[in-house]
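Have a look at this one before I ask anything.
Excluded from the complex is one protein chain; the other protein chains are retained at their positions.
Labels run A, B and C following the written order; every chain starts at residue 1.
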Amino acid sequence: MSEQAPALELRRVNKSFGPVHANRDISLSVDRGSIHGIVGENGAGKSTLMSIVYGFYEADSGEIFVKGDRCDIENPQSSIKAGIGMVHQHFMLVDTFTVLENIILGVEGGFRLADGMTAARKELIRLEKEYALEVNVDAIVGDLPVGLRQRVEILKALYRGAEILILDEPTGVLTPQEADHLFRILDTLREQGKTVILITHKLREIMAITDNVSVMRRGEMVAHLKTSETSQAALAELMVGRSVLLQVEKEPAAPKDTLVSIHGLNYLDADDVPRLKDINLDIRAGEILGIAGVSGNGQSELLEVLGGILTPTSGSIRFKDQELVGSKAFTARNLRKIGLGHVPEDRHRAGLVLSFSANECAILGYHDKPEFNKGLRLDRRAIVETCEAYIKKYDVRPPDPYLTASGFSGGNQQKLVLAREMEQNPDVLLVGQPTRGVDIGAIEFIHNQLIKMRDAGKAILVVSVEIEEVMSIADRIAVMFDGEIVGEIAASEATETRLGLMMAGVRENARNKKAAG
Amino acid sequence: ADFNPAIVFDMGGKFDKSFNEAAYNGIEKFKKETGIDYMEFEVTQVSQREQATQRMAKKGADIVIAMGFAQAAAVEKAAKANPDTKFTLIDMVVDLPNVQSIVFREEQGSFLVGVAAAMASKSGKVGFIGGMDIPLIRKFALGYKEGVLYANPKAEVIENMTGTTPAAWNDPTKGSELAKSQFDRGADVVFAAAGGTGLGVLQTAADEKKLAIGVDSNQDYLHPGTMLTSMLKRVDVAVYNALMSAKDGTWKPGIQVLGLKEDGVGFSVDEWNKGVLTDDMIAAMEKAKADIIEGKIKVTNYMDQ
Amino acid sequence: METFHIIVLLLDATFRVATPLVLAALAGMFSERSGVVDIGLEGKMLGAAFAAAAVAALSGSAWVGLGAGIITSIALSMLHAYACVTHKGNQVVSGMAINIVVAGLAPTLGYAWFRMGGQTPPLSGDARFRSLTLPFAETMRDVPIVGYIYAELISGHNIIVYMAAAAVPICAWILYKTRFGLRVRAVGENPHAVDTAGITVDLLRYKALAVTGLLCGIAGSYLSTAHGAGFIRDMTAGKGYLALAALIFGKWRPVPTLFACLLFAFTDAVQARLQGVELPVVGVIPVQFIQALPYILTVLLLAGFVGKANPPKAIGEPYIKER
Partner (left out) sequence: MTQEKVRFGAPLKIPGWVNYALIPLVNLVAAFVLSGIVILIVGDDPLEALKVLLYGAFGYPEAIGYTLYYTTNFIFTGLAVAIAFHCGLFNIGAEGQAALGGIGVGLICLYLDGLPFWMIIPLAIIAAAVFGAAWAYIPAYLQAKRGSHIVITTIMFNFIAASLLTYLLVEVVIDPNGQSPESRRFIETTWLPYFHDFLAMPETPLNLSFIYALALSAGFYFLVWQTRWGYEIRVVGQNETAARYAGISPAKNIILAMMISGALAGFVGINEIQGVQHRLILDFTGGYGFVGIAVALMGRNHPIGIFLAALLFGALYQGGSELAFEMKSINKEMVIVIQGLIILFSGALEHMFRPKIEAAYRRIAPRRPVEAS
């Protein structure tokens, strides 16, 4: 082994899933003590590649070298031994366990848990200090916000002595502040001599933090670059294979009638904890209302209440002159009928049935519309044709209406859901995290699609934890904190600092008085 | 060697520790003595009853022995379809020219062991444990109870049924628990009419040093010293006799009611219960037996109620 | 005083009846906590009951019988693992298949070996686990209340009853306080997490199922060599299913599961006493109703108090790495 050998080197790695050749002859070299970015469209094969490095999948062919030594990585055990740690796109945590239990899983240090626990606790506290990764080790993981869960994942890897840390789309679920914090942590890691591989769709992040960047497209590596020698636009073009507009272009909004008017809305959850407090909002036709906020501050509940999934405790929601609260019509099913579309925040949990084919997913929620039914039967042909149209229009890949939903990458799944809800042409559209985990080519497309809807006179409510996204597409922005609307401003007046402060609970009108909560 | 007998056991199978097994013993004895082999079938699905009886007849059986009340419908059908085949049905009556129906007066035998139980009991409390709750078992229970009260009008009979599904015939641990609970409540003699479940009852009586009464065949040998006696139901004899008579041409259709008089039911006296079943008891049982035969004592048949 | 005696005796019966349920339910707990559904408890118990009785009859030693019962049950458990873990077969079908095969095979072998109609010879003497009298049980009997409880309720059971009693805290300790338990709980919730933590999911499930086999083996042996005295076909009579129900009732946790088993056993004991008893107002209740009582009660309790059961998240799903 030589001192100069790269921390990680891949040679001609191949992997197929049935008919999909997810990785084709991939070669990659990652320098020691560097942060190496990997970008690529949805389904380009990034996660697959990293799962191979981590021994989670077995490559069909190819070689892996760690610090110059050839490693047979057959399972995560061997990759952990080789000093590789990974934070997966979908967290690999046991929700019912405490942080400590999650971290020591697999490295308990003795048959009796008690033996290892004390030592582990000490070591963890040291790691937390060293890398500024504070988290309460006795908290139940399922109760933690995503940002903290991610810290647990990082701690888990460090605790196992990882020298190479792979992060798969770590910022997809984080607020800007959390993301900044993460980057500080990654900086610290680099300073300590660790190697970081960062997969992301956000070119801004690539530019901000990485030393080198590799680009993947449709299963192949298309470029390896020094970050300092490239630009966002160049990367975007490499990823998509064409030039991409990074800023949404839109006319100023021309808001018309108020379609949804919310007054004094409150919601208590099953444990009687107030999740929504006295919400007042208007959603107007021809306008995009953005809801910004750190996740977990009531945005999800707001969406679910408006979507007819949760019943509010009190307040009023008027939908086109019809009072919904307390009426029989206030169900998810009926709302769709009277013109309210809903793109859920979590496509896996709520937006799709992963075992269904794309065409069956394409009618979820609209399955009793006459156009999809012929008498008693579902009109299979119409459904497949509709799905094909969606696929075409939204460039879903692979373009197969019979493929099961789980066979699509996350971004493509998102496009399917968006297509379903937008193409039904609702008057009001609720959108939760429209581009979470979606590549830039698709983001551009989705944003344009939303603007087009707006220009067609629809009312749109977008909830997103991405400040940038909210600022670029919304016409008006409301910020939520701890179940309340802490401020509402026109997008033209919004700046990242202003929004950031409100997201931290600082009210616009009483900026110096107090931070709520 | 042209004689071709057949037997259809009912659910529970030929090793049910109860009356199918008694029939099996009867036909085995016949086979041993005559060297004539037989066809057999154990029913596992209700529809197989008819299939099996029909089949035996079709395959040229001279006589088909059908075990159990549940086979009546099947026998009726098969007997009509095969007028040249002889059918012997045990435990139920079918009135056809080629059917011999054998029923037992279980209540009479149970009455006698009830007398013994009442006399053997010091506490004045005796128990009864039935298998699955069906009328046949209630017939045992009623006869037993009358016998107990005949011998000791102040006695108390604790009655338990094991269950309502066929699993009730094969649950010795439940039988054991039921026996224990009866002993706890003061019973010191228990009569088990519960197939395989009864084995648990007899075992528990042996463990707890209480007395138990077996059923159908002689079970005294199982636990010498704690077995008071066994209520014998001579299914084996009936089967054996039916086969023998069919073989030598004396088989007659019609109803045979086998009670005390015909020695179709009875109780066991042997080396294993010597000393447990005292001479007084035997004498009382013999007297009751004579009275029943003479009609001085009327034992109620549950089915006639 | 009379009621006191009745209650003590009822509880005494409850312990005896609950023993196989507790052991089998704990067995199921390891399997299901590791993410493998086990409706094959019934078959494993039956297999163990047969092996224990057969070997005890031949060797004359209940302990040797117990060993054979355990080995048999573990072997069946490994078959289950082989089907469901290695070959990712359907767990329910595998459990059912095992139940059916054993229900047929035990009497077939029994008949071949003992020629006693599929049952084993009755066991006596050392071939059977007999009641133990705890120290001072008899001398203490006359001490009011405590003495009676000690002598009747605590003393006088066979060793397996005490094993079952000990099994509850031991299993709880293993599940919650050891590395193995942590891994088992983790793999039933999220096998991907376990896999990425560098633990082989399959091997871990095999281990958990081995523990299941062990406990089920003791439960089955209890039926034929301790509570009973020999094997009879189908002698488990649905206890495996009842144990499974208790496990779910107890929400896959050791202590609540124990109480569920005790409840089942208690209703069973009460049921025996209620038969034919004239009750005020209602009179004599039909025996069939009384026999259905434990089941009706379970349903009512489930509907009324227990609420939603949250099974281990990954239960029933074979672990497939590639999504």
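What we mean here is this: a residue touches a chain if its C-beta (ideal position, glycine included) is under 8 Å from a C-beta of that chain, and two chains touch if they have at least 3 such contacts.
Just so you know, these numbers come straight off a predicted model, no measurement behind them.
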{"item": "Touch partners, limited to displayed chains, of the chain removed from view", "value": "A, B, C"}
{"item": "Which of C:52, C:235 or C:248 contacts the chain that the document leaves out", "value": "C:248"}
{"item": "Residue of A:6, A:40, A:85 or A:351 touching the missing chain in the full complex", "value": "A:351"}
{"item": "Touching residues on chain C - with respect to the absent chain", "value": "82-84, 87-94, 96-105, 107-108, 111-112, 118, 233, 238, 241-242, 244-245, 248-249, 286, 288-289, 291-292, 295-296, 298-299, 302-303, 306-309, 311"}
{"item": "Chain A, residues in touch with the chain not shown (by the definition above)", "value": "16, 18-21, 24, 219, 307-309, 331-336, 342, 344, 349-356, 360, 363-365, 367-368, 372-373, 376-378, 380, 398-399"}
{"item": "Interface with the undisplayed chain - residues on chain B", "value": "11, 13, 39, 41-42, 44-48, 50-52, 55, 69-70, 72-73, 92, 132-136, 164-166, 303"}
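Definition applied: only the chains that are shown with their structure count from here on.
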{"item": "Intersection of contact partners for chain A and chain C", "value": "none"}
{"item": "Remotest chain, chain B as reference, centres from CA atoms", "value": "A"}
{"item": "Inter-chain centre distance, chain B versus chain C - centres from mean C-alpha coordinates, in Å", "value": "34"}
{"item": "Whole-Å separation of chain centres (CA-atom averages), chain A against chain B", "value": "75"}
{"item": "Footprint of chain A on chain C - complex, ascending", "value": "177-183, 185-186, 189-190, 192-200, 313, 321-323"}
{"item": "Touch list for chain C against partner chain B, complex", "value": "9, 12-13, 16-17, 20, 107, 111, 116-119, 122, 131, 223, 227-230, 232-235, 237-238, 268-269, 272-273, 275-276, 287-288, 291-292"}
{"item": "Chain A residues touching chain C - in the complex, by the definition given at the top", "value": "17, 54, 56-57, 75-77, 80, 86, 88, 92-97, 101-102, 104-108, 110-114, 116, 156, 160, 406"}
